[in-house]
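Below is a slice of the complex: some chains, not all, each in place.
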Amino acid sequence: MRFGIVVFPGSNCDHDVYHAVKHVLGQEARFVWHKSTDLDGSEVVILPGGFSYGDYLRTGALARHSPVMQEVVAFAKRGGPVLGICNGFQILLEAGLLPGAMLRNRGLRFVCEEVELKADGRATRFTSKLSPGDRFRLPIAHAEGNYTADGATLDRLEGEGRVVLRYCDVAGRVTDEANPNGSARGIAGIANEQGNVVGMMPHPERACEPILGNDAGRRIFESVLG
Amino acid sequence: MTVPPVLEGAALVERARKAGLTEDELRRIERMLGRTPNTLEIGLFGAMWSEHCSYKSSRHLLKRLPTSGPRVVVGPGENAGIVDIGDGLGVAFKMESHNHPSYLEPYQGAATGVGGILRDVFTMGARPIALMDALRFGRPEHPKTRKLLNGVVAGIAGYGNAIGVPVVGGDVAFDATYDGNILVNVLALGIVETDRIFLGRAEGVGNPILYVGARTGRDGIRGATMASASFGEGSEELRPTVQVGDPFYEKLLLEACLELFKKDAIVGIQDMGAAGLISSSSEMASRSGAGVRLHIDQVPRREEGMTPEECMLSESQERMLLVAARGREREVVELFEKWDLAAAVIGEVTNTGRLDVYEGDTLVATLPARALTDDAPKYDRPQRKPSDLESRWIDIDAPALSDPGQAILAMLARPTIASKRWVYRQFDHMVRVGTVVLPGRGDAAVVRILGTPKAVGIAVGSSARFCALDPKLGSRLTMMACARNLACVGAEPLAVTDCLNFGDPSIPEVSWQLAESIDGIADACRALGIPVVSGNVSLYNDTEGASIQPTPMIGMVGLLDDAERTCDVAFKRAGDRILLLGRLTGELGGSELLASQGRLEGRPPMLDGALELSVQRAVRDMIRAGRLASAHDCSEGGLAVALAESCLAGNVGATVAIESRLAPSALLFSEEPSRVIVSCAPGQLDAVRAIAASHQAPVVDLGAVGGIALEIAGVARLDPDAMREAYEHALPRIAGDE
Amino acid sequence: MRARVFVTLKPGVLDPQGRAIASALVHDGFAEVRSARVGKLIEVELDERDAGRARQRLTEMCEKLLANTVIERYDIELG
């Protein structure tokens, strides 16, 4: 499958996704420059993590105005699979492809560590290889992952099974202590109604190889391969 | 446009003094030029002859360091050193201090320190893959410590995280000696193809000189001079000299430069760091022996009304000076414009050996380039051994411990020993998917080199208490501790970078410390068979007459041929055997145990060079042969702390019984060198012993992994929650998070 | 023309930064502080003389870019 990895000025996990997709999963991967006006035949689009536009103003706010985002929105509307990881998730929120917004982490600090997660909701293009309740660990690395939306939106996301990843403790409970950033209802990842657009704060591309101590992230990429 | 005035008499001397030049130095300049320099020229000399830029008090001492070796591709003198690691690749690395700016404005000071050292590495053509930070703060209870700690860590995170280079490890300690002079030393390491290295040279008469990157403002004017002055009353007034960094801009600059390096469009490049344009242009000119003509009015600016002097001395961040091949300048400018960066031709290479600065058609400064650089004065400062030193070398009687278990917990809670998770959790240490041994897990960081089976190990540190008691021995111990840390992750030391953080060199005791320390580093380099390839000297770390204890910070880089054959400190499985490689002599001089009693006393422990190398070789071979489950060096806090850390990292207990006639305090807390605690599956025991024997490394049986508590037979039993409580909460408390 | 744009969190949206500032102030001896909220102040320099037109353009800027209207509100001050 051909993966297009969008490179915004300030993206810095673009090479990592490329490595995971190409060298670990053996798929075709190419970078798509943010000024580009087509997706170069991509069958899967990934918005990688990093600090697009330095995270200035608000995370993801400036990136969503990049020329390539029109194409990404059109691709998503056609049902094409789009995964936003970390800053990519923030961009999807700003672009309106997913509901809600991000606030500063509750502790106000950048947090980089591996956290406990559990799969939830219904199957999406990026979580079909996970079953609700599956637990695993993935790294997070962000200062603004404190997901927020109004109560009605949160209820709707949950009701429609669109909360796909939650922070939890080792027993699988979604608790305040297990929540690294204050995110509403322990939300770590959500999907759109059709399940083709997914945003998540954890970095699956950092956990695809045993040498890195964890390969749980592979299942996210394998899901989209079908 | 007019030529800057030439002053006379007292006004001249005063002007020179303000620029940081002594009257002797002014006279020396007059002799070199055969005339009196104009005011602009005085400013240029002042910056270039500052301690920070000229190394005038340390240069002759640095000559004692071994700098060559079969793997050295680029040694000291360039922006970073480069060492060959095979496969056509090299590692470029350097460590640099940003102590003074970080004290005045911790966030921006530390952030721009990261930006500056990254530029030093990527200017060589290398892609940065790792950062390490070595920090020294004052006492936790000092009123400034909390703010400085928070600001410095946030600044490193703010810059490093945004630019996407992982901070893979570091070293943090607290001591009253740094109350008024914190240390912020950052090491950057990159990978370069050895046939595509770029140097800071201005070559080829007529080649255009380009300015690229951010526009120039009045940031940090006289930063180099400030870094060469002592702190005292009123130094807070130096504030406007603080530079502000923009990691986003630097990320663009990095990517643009790496793209540029793939073409053959440039002949030399150098970042604009301390003393900005004057330093980069005169260094590029004097390295190649060419000359440079600059048109100062062509420099992209962000502020109006800047004088030529301000333009030449500005330390605005995220800027590079480069020499393009003639006719290729258009291409270079277009490439930078693609990345939305400013680029402009501001001069050309000449064959005059001079630095000529024009404003419009007016020649406002004309100086021999070498007068600014190589011909800066060199001072062989008087040295004197501190008179109180030997009186501190008393024999230490092992203190009695009323409750050894409590003593271990107290040691785990010492800020210098306690977990640094609060720090590295704020740094993205995983970006670039290279970090094989994460911070907090290993004695050294291990970063794999994608596209090869190899990895580099990086260790930083400084045993400042040992150096305070005996700078030469302390520096040797520091070097060996770094090498041992590398051995504990399976790496073979390749080369060293250093930051020599010392006080005011005009004080003979400080000069003595510097000289001794350099000798100690040189000795250890020879013993290890490795060179120093880059580094930095930071003097005048003193406040109101009190200099810091000597703190030679060492950054040592090692190679692993197989990234999979590495090791961390965590005990793994119940039943694994625990062994100590090395001896137990119980020396306590200069230990953290004594420091916890407010005592800086004793002789640092003896270093037996042969034993040290045996232990390092043995542990490295064991890891390479895949025999070990864990390896952990015994350093601050001794055996007890090392055992507790291996338990905590592995989330498992251990039962240890040590036959020894030493008093418990000596057994538990001695910081003697040349010791490593290893664990292995029982089935590997014979092989492990055989490897130790083949290197004549002594082995002491300690016990086995298992249970949840750390039990030291007849001494203490420590429950994991108590250990974790002591170990994990010290830093968050200092920072004010708890 | 110069303008000041104030972007603040909507009432009801949690403000972790404001909360931290308030508690740090109280902790530092400013016991009279009841709460704090943090917003952004964006000073824009415009090539536009007409106030009405400037306000209209700034409103567009806010809607398109300067504020995230899911969680933020904005105020424009000319002059």
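A, B and C label the chains in the order they appear, each numbered from 1.
FYI, a residue touches a chain if its C-beta (ideal position, glycine included) is under 8 Å from a C-beta of that chain, and two chains touch if they have at least 3 such contacts.
Note that the coordinates shown come from a computational prediction; the quantities given were computed from them, not determined experimentally.
**Q** How does the whole complex break down by chain label?
**A** Assembly composition recorded in this structure file: A x1, B x1, C x2.
In this section, only the chains that are shown with their structure count from here on.
**Q** Could you state the distance in Å from the CA-based centre of subunit A to that of subunit C?
**A** Their C-alpha centroids are separated by 29 Å.
**Q** Find the geometric centre of each of subunit B and subunit C from their Cα atoms only, then give the gap between the two centres in Å, rounded to an integer.
**A** 41
**Q** Where the centres are mean C-alpha positions, what is the separation of subunit A from subunit B, in Å?
**A** It comes to 35 Å between the two C-alpha centres.
**Q** Considering subunit C alone, which of its residues make contact with at least two other chains?
**A** none
**Q** What positions in subunit B touch 2 or more of the other chains?
**A** Residue numbers touching two or more other chains: none in subunit B.
**Q** For the complex, which residues does subunit A have touching subunit C?
**A** 57-58, 61-62, 65, 93-94, 99-101, 103-108, 146, 148-149, 182
**Q** List the residues on subunit A that touch subunit B in their complex, please.
**A** Touch list, subunit A to subunit B: 9-10, 12-13, 15-16, 19-20, 49-51, 53-56, 107, 109-113, 139, 141, 143, 203, 205-206, 209, 211-213.
**Q** For the complex, which residues does subunit B have touching subunit A?
**A** It is residues 154, 157, 161-164, 246-249, 251-252, 339-340, 424-433, 435-436, 438, 448, 450, 563-564, 737 of subunit B that touch subunit A.
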